[in-house]
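The complex is shown incomplete by one protein chain, all other protein chains being positioned as in the whole.
Letters A, B and C mark the chains as written, and numbering starts fresh at 1 in each.
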Amino acid sequence: MHDWFPENVSTFGGDVDGIFWFIFYIVTIWFFITEGLILYFIFRYRHKPGRRAVYATGNTWSQLAWVLVPLAIVVVLDLMIDIRGADVWAKVKGQRPPADLVVRGIGKQFNWQFVYPGPDGKFDSEDDLTTDNELHVPVGKVIHVMLTSQDVIHSFFLPHFRLKQDAVPGRQIPVWFEATKIGEYEIPCAELCGFGHSGMNGRVYVHSGENYQKWLSEKWPKS
Amino acid sequence: MNQGNVHQEFGFVRRYIISTDHKVIAKQYLVLALGWAVLGAATAYLIRWQIAHPDTEAFGWGYIEPQVYNALVTMHGTIMVFFVAMPLLLSVFGNFLIPLMIGARDMAFPKLNALSFWIFFLASAVLLASFFIPLGPAAAGWTGYPPLSAKNEYTGGGYGTDLWLVSLALEFASFLLGGINFLTTAMNLRAPGLTWFRLPVIVWMQLTAAVIFMLSVGPLVAGAILLLMDRNLGTTFYLADGGGDPLLWQHLFWFFGHPEVYVLLLPGVGIMLEVITVFARKPVFAYRPIIYTTIIAGFLSFIVWAHHQYISGMDPRLAMPFSITTIIISVPFALIIFSIIATLWGSSITLTSPMLFALGTLGVFIFGGLTGIFNGSAPVDIYIHDTYFVVAHFHYTLFSSVFFGGFAGIYFWFPKMFGRMMNETLGKVHFWLTFIFFNGVFIPMHLVGLRGMMRRISNPMQYEFLKAIEPLNMFITLMAILLILSQLVFVVNYFWSLLRGKVAEDNPWQANTLEWTTSSPPPHENFVTAPAVYRWPYDYSLPDSTADWLPQNRSEATAKLVTP
Amino acid sequence: MTTQTAAISEMESPVGKNGTWWFLASEIPIFGGLIAAYIVMRLGSAGWSEASSHLNFTVALLNTFLLLTSSMTIVMAHAAVQRAALKRAAHFLGLTILLGLGFLGMKAFEYSTEIGHGFLPSSGIFWSFYYGMTGLHALHVLAGIIVNVVLWSQTVTGSLAQQPHRVELAGLYWHLVDIIWIFLFPLLYLA
Partner (left out) sequence: MDSVHERHYLIIWLWLIALVAVSVAAASVLPKPHAIVLIFSVAIVKAFLVAKHYMHLKNERAIIYAIALVPIVFVMILFLGLVPDFVWHLTKK
């Protein structure tokens, strides 16, 4: 059942999935209780000649309790979902741990562009490197991606990392992730962005520390 | 209220085309809404074909280019929400039922009512026209997010988006006037004795829907005007280069867009409730709490809108407050659902076709409500936002209200509308086919969404991580085609019953509300003698009365003795 | 004739008034949304005051005066028609129409000088909002004038005597348009 999702390769992906399953168990129970009752009542209280329906209007508290008590349980469960959810939201989108690598991500019809600051660690300098649809990152490091867009709204989606964030023109929105597994994963665009929306797809290459250094030295041989 | 000319006969044009009779206007809406539903279904078919068999020639159409695919997605949403759901649930049932259920001769403003319809007709014509202009209709999604919708160079479209905006503006004007009419009618024209707390629940729900539509759509009307200016006058409301902000549209859109969900939901729930009480022969459980929670839910619907924008670039600190209000809105709806289940307890159920559809509404809506909890939770939404999980979720809620609820209403009030019964056997076949294939489409769609498949992509096979779900997508498409085809049963039943159906009695279901106390179909101006109301509409199986039903116009004196 | 509704309509407002108030209720969010967007966008970025200083304050002040006065004249028309002083009502309605036309004329003059100075709707976000808000408001003024002209013509034919409440309903709408201007004026010209 747990392979409903793509494989999780980020540090917070498990938390997102965890809250999903938490809600899943709650609503599954409610689903069977409510639908079960409906089915049972339909069979149990089918019209039979000579038997009349009960005239119950729910106007007394003792009758209304049949509705209000389950309702109170719903309220409590709702709050539990929110309280657990708040922590996960804060972890993914609230505070970001300090970055080991900052990259700019720019959406444009129909590509993801990534800008590396280069060895000097500064953007908009000589040694910046721009890649098309390729994001190279080391495993186990905190990556910040500063998202923006050149034209329309795109959505930076890392399904394996349980991360999604719209890239909006005029705004620079930071997201972070930390990969836990070496590999090559996709970065589709999740927001309709024009006729090339389908197929707008980048790749994130998660390297081991060594391989990442090798990639760096290929790109910036001088330093 | 004109001079009591009940027997005055009009010519064909006055009677059916420019009529101001609310019943005729309701039927005009019905024809138009069902016509649009055919087109909505056609777009659904093409969308599903493309997803299951990307870049092959769709049967009956041909190759679907990406640009056309985006237009199809946009039109499917626009048509189904604004040109099927809204007219079917609000205009057809609101128009037909409100005056009849409150014992009025017509709407408070009959001419305004006709005007609403013709504005809606004009909106329909404008949207339809956009299919035939060069570069086709709007293709920026039914949500029309700028900058994509703000510049033709981004979509590759033409005037389609302008026509789309004009069409929506007209449609909003039409429904605003309609809502004013509903509210004034209910405030002023209720029969003597029909107090607010003797109104059928569906009237309350229609009125709540009218109010929340009326109070939420304004900012979007303004937003649509701004978008039209961006497109045609070079303004920069939504363009970051000129100091505007694309997020502004999203806030204005969803400030309307979320209350709109409840606008579409409440009338469907109302139909379900009326039908269930009649065929369960039992009063609705917790009548007043249901009405109060309906109003509370209407209010809450105004403070949840940003849950559509968790990952839109909105301030992340807004997410949790909106997540809390969103999940809390489950409480009023849970009360309504629990009350309906409690209504079923100890009842005496007859499974007619309207009852089957009403129970289908209930069962399906519960599923849709529960999956909404996932979407409402901000952290889960990070992953499932803009995936097919969301698509599956809102089809569960809206299909239940609009189609299961709508069909329940049509089967139930068809005798009152047209004076003939619909065929029961065909009705039941229609229900079971619809129910099975509907679930066949949308249960697997949740799984597709959880695999991460994004909305509005025309070809999932372009992605490695989606390759594995191809069989599932093909299955969904097959089910969708069968779902559409099984509606033919309804079409046959509808037309056959219209012409050859058994002639209906005045009150074939032995229901209590006022529309059943007049003839089927009701005469011009509805009631030969004006009804007076003595009781609430849910006196089914009252212990002391001989029959298990007691219409609202029966006085206390006759209640216990007379079989209605 | 309306026996069926007599019991309730005695307690409730007349149909027309309820309907009109609901109509006004649906208008409030249209301008409310626009104004809310304007305020937050203006608070969130600089340079709007500078753009605003190019507007013709004198014309707007005169327009404020015209519209406030027209609110007074239409309520006078209402008072007159209530006591069947049809001729007096006609005068006040005519005055209201003239004041409304004066407002639109001044607005047109204002637009044309601004466009002459090169300030188009596309000249920046302030100008976008300025033309959007005042334009939508001007359309409402125009609609109000049309309604008032219809009522005025009914004073000529005399049919208004049977429908005196129509002046009140038209007035309600006209006052709302006035109230909107009461806020647009400081928002655009004074702040």
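One rule holds for everything that comes next: contacts are C-beta pairs under 8 Å (C-beta built on N, C-alpha and C of every residue); 3 or more make two chains touch, one makes a residue touch a chain.
This structure is a prediction, so every number in the text was calculated from the model and none was measured.
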Chains shown that the absent chain touches, full complex: A, B, C
Residue of B:His76, B:Arg105, B:Arg190 or B:His251 touching the missing chain in the full complex: B:His251
Contact residue for the chain not shown (choose from B:Phe279, B:Trp305 or B:Phe490): B:Trp305
Touch criterion as defined above, residue of C:Val15, C:Ala37 or C:Leu55 at the omitted chain: C:Ala37
Absent-chain contact - pick from B:Gln28, B:Ser130 or B:Ser216: B:Ser216
Where the missing chain touches subunit B, by residue: 187, 215-216, 218-219, 240, 245, 247-248, 251, 255, 302-303, 305-306, 313-315, 317-318
Interface residues of subunit C (partner: the chain not displayed): 13, 17-18, 21-22, 24-26, 28-29, 32-33, 35-37, 39-41, 43-44, 61, 64-65, 68-69, 71-72, 75-76, 79-80, 82-83, 168, 171-172, 175-176, 178-179, 182-183, 185-186, 190-191
Hidden partner interface residues of subunit A, rising order: 148, 168, 170-174
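Here, only the chains that are shown with their structure count from here on.
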Pairwise touch network: line, ring, star, complete, or other: line
Farthest-lying chain, centroid of Cα atoms versus that of subunit B: C
Rounded Å distance between subunit A and subunit B, as computed from the means of their C-alpha atoms: 30
Per-residue overlap in subunit C, given as positions that touch at least 2 other chains: none
Per-residue overlap in subunit A, given as positions that touch at least 2 other chains: none
Subunit A-facing residues of subunit B, complex: 65-67, 69-70, 73, 139-141, 145, 147-148, 154-156, 239-241, 244-247, 280-289, 311-313, 316, 319-320, 323-324, 327-328, 330-331, 334-335, 337-339, 341-342, 344-351, 359, 362-363, 366-367, 370-371, 373-374, 377-380, 382-383, 385-387, 447, 450-452, 454-459, 462-465, 538, 540-543, 548
Of all residues in subunit A, those that touch subunit B in their complex: 4-6, 15-16, 19-20, 23-24, 26-27, 30-31, 34-35, 37-38, 41-42, 45-48, 51-59, 63-64, 66-67, 70-71, 74-75, 78, 81-82, 85-86, 88-89, 92-94, 109, 151-153, 155, 157, 159-160, 162-171, 173, 185-186, 188-199, 201
Touching residues (chain side subunit B, partner subunit C) in the complex: 1, 3-4, 103-105, 108-109, 112, 176, 179-181, 183-184, 187-194, 214-223, 225-226, 229, 233-237, 242-245, 248, 252, 255, 527, 530-531
